[in-house]
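For this view, one protein chain was removed and the others were kept in their places.
And now, subunit A:
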Amino acid sequence: MADDIIVSRDDWSLHRKGYLDQSRHKEKVEEVIKQQMGDLIVDESIILSDGKKNTKIPMRSLEEFRFRYDFNKQNHTGQGSKKMAPGDILGREQATGKGKGKGSGAGEEPGQDIYEAEVTYEDLANILFEELRLPNLDDKKRPLIAHDRPEFNDVRKKGLMANVDKKRTLLESIKRQAFSKKIEKDKRLKITPEDLRFKTWETRPNFETNAVILAMMDTSGSMGQFEKYISRTFFFWMVRFLRLKYENVEMRFLAHHTEAKEVTEEEFFTRGESGGTRCSSVYKFALDLIEKDYPPAHYNIYPVHFTDGDNIGSDNSRALTLMKNLVEVSQVVGYGEILRTHYSSTLMSTLKRISDPKLRLVTIRDRNEVYDALKTVFS
């Protein structure tokens, strides 16, 4: 009877099935994130925290759907550590997933699994930037600003004391003592001159690439919190995207109503002024700024203008002329109208006459259209 019980042990180190399906699951999570991109990239917790926080999103689409009872309408049976009487409160409605203000209705079920994917700013950025492209890269501009840059890429036994590689030196010392096999009484590490290792460098020519974003915004009375937030979100991702491609990305903030002036970032996103709108003023200001500070031969220039399109009619033809000039000197020009109505403005239809593909016209009516706007401008 003894041979019907067998105890054995095998090598399972190649058994990866769980991990394979786990990564498939992860892939599916990423697909869902991609689908929700429009909502995610405008999330306040990312934009306002400057991209440091992780965002948790409750995700219904990765649940395994089935016919099941409504947990909230069901009678459950539980066990207490003491006698419970009718009317005793066990807990409040759990607040998983709330506070994100997304209103997906998820998370009011205690004990039920809501798959919460933690999405970091990096995850979002990776997925988003994968879809964006930088058009009209002008290679001629690159070599113009070149200077030598040291690059530490080798380790040698001789060198400057200031460049001593501490980690490698210590490792050498440990190695030497291990080889020597002498069991030394006091175990302090001793560093001999042979142990020393130094970082050395080569100089490489470095082609620095510069980009400048000219953020322009209509600050007339009709631009409210919503419009500011939309433009803020757009610029948030735009700067980060351009930083991947260029070593230096500068940003200048130009606010205008009937007159244009340069303002600080804070003023740009928070202050509003009253008055009419004359868009040509800011185009003129941008052109002057380019001429003065950013010679197009050296800089990649990205002017982006957000407005509600409510331009003074008589200004449209002048705006058109100036915009044409602006398009000529820039890599891409974005013109975004943030609207609550279904009509587009006269300025929009005027600008449509410019056939140059470097001019990208977008209309944003809803938060989640920022994503599409980004894709339109950088495609």
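Please note the rule applied: contacts are C-beta pairs under 8 Å (C-beta built on N, C-alpha and C of every residue); 3 or more make two chains touch, one makes a residue touch a chain; residues count from 1.
The rule is short, and it goes like this: contacts and distances are computed from a predicted model.
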Which of "ABC transporter permease", "Spermidine/putrescine import ATP-binding protein PotA", "Stage V sporulation protein R" or "Class F sortase" matches, in UniProt, the chain that is not displayed: "Stage V sporulation protein R"
Contact residue for the chain not shown (choose from A:68, A:188 or A:292): A:68
On subunit A, residues whose C-beta touches the chain left out of the figure: 1-2, 4-10, 12-13, 15, 17-28, 60, 62-93, 105, 110-111, 115
